[in-house]
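Encoded as structure tokens, the structure appears first; notes follow it.
This part shows chain A:
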Amino acid sequence: MVPADFVFLILATLIVACGFVVVFHSKIIYSAFALLFSFFGVGGIYILLNADFLAGTQLIVYVGGISVLILFGILLTKKIYNLTTEETSTQKIIGGATSLAFLGALAALIFNTDWQIVTTTQEFTPQTLEIGKAFMGNFILPFELAAILLLVALIGAVIIGRDEKKEEI
Partner candidate 1 sequence: MSYFGNISKAFSTIATGMKITFRHFKNARKPDGIFTTQYPHKAVPLPKFSRQQLHNRIEDCIGCMKCANACPVSCIYIETVKAPAGTLSDTSNGQKRRLYLTRYDIDMAKCMFCALCTYPCPTECITINSDFNFIKFERKDLLYKFSDYSPEQVEQIKQEAKLREQQEAAEKIAKAKAAAEAKLKAETEAKAKAEVPQVEAKTEEVKAEQKPETKE
Partner candidate 2 sequence: MDNILVWTMISILVMVGLVSVVGIISIYLERKVSAFMQDRLGPMEVGFGSLANAIIGKKTFKEGRIGLAQSLADGLKLLQKEDIVPKGADVFLFKLAPMIVFGGTFAAFAALPLAEYFVPADINIGLFYILAISSFGVTGILMAGWASNNKWGLLGALRSTAQMVSYEIPIGVSLISIVMICGTLSLKEMVLAQSGWFWNWHLFGAISHNGAIGIVLLPVMFINFLIYFTCSLAETNRAPFDIPEAESELVAGYHTEYTGMRFAIFFLAEYGAIFVGNAIAVTLFLGGWNSGIPMLDEANIPGIAPLIFITKVFVLIFVVMWVRWTLPRLRVDQLMNLCWKYLIPFTLFTFFYVTIYKVFLT
């Protein structure tokens, strides 16, 4: 086994195990932390795939941003120490069938796709430059759209969060 495979196995186990914890653990804070490690593992997979910039972004956005946001949300609720999720499910049959169907569809997709296997012997090349060029070239429109969307969201958040009362401080 080459080291890369070994690392991949470790990361995959981490991701899947953490995924299970996210779904099944009764304490919501554990789910949140497990989600974080799952994101972290995905970042590791990106590195294995030579996507260094993507891995960094994954870390900054998902681990440093979204996970922290989720954790923050949980920590700011009342009764944080005994917060648990409902474990009873009311519609077991429908739910189970849906997930099984989804799993089957995914599996069918995975096994029927003609995967393009790229040889990994090629020299590791930095991706940042290409990504930047792509953003500023072919994909400028979606990039700018995303920027505007984020700006709108930011301003909206400020307006919602502003104190309505016009009192002098």
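By definition in this document, a contact is a pair of C-beta atoms (placed from the backbone, for glycine too) under 8 Å apart; a residue touches a chain by one contact, two chains touch by 3 or more; residues count from 1.
Per the selection procedure, all candidates are chains of the complex that A comes from, given by their letters.
None of these values were measured; they are calculated from a predicted model.
A.B. asks: Pick the one that touches chain A in this complex: which of 1 or 2 is it?
C.D. replies: 2
A.B. asks: Could you list, by residue number, the parts of chain A that touch candidate 2 in their complex?
C.D. replies: That would be residues 2-3, 6, 29-30, 33, 36, 40, 52-53, 55-57, 59-60, 63-65, 67-68, 71-72, 75-76, 80-81, 126, 128 of chain A.
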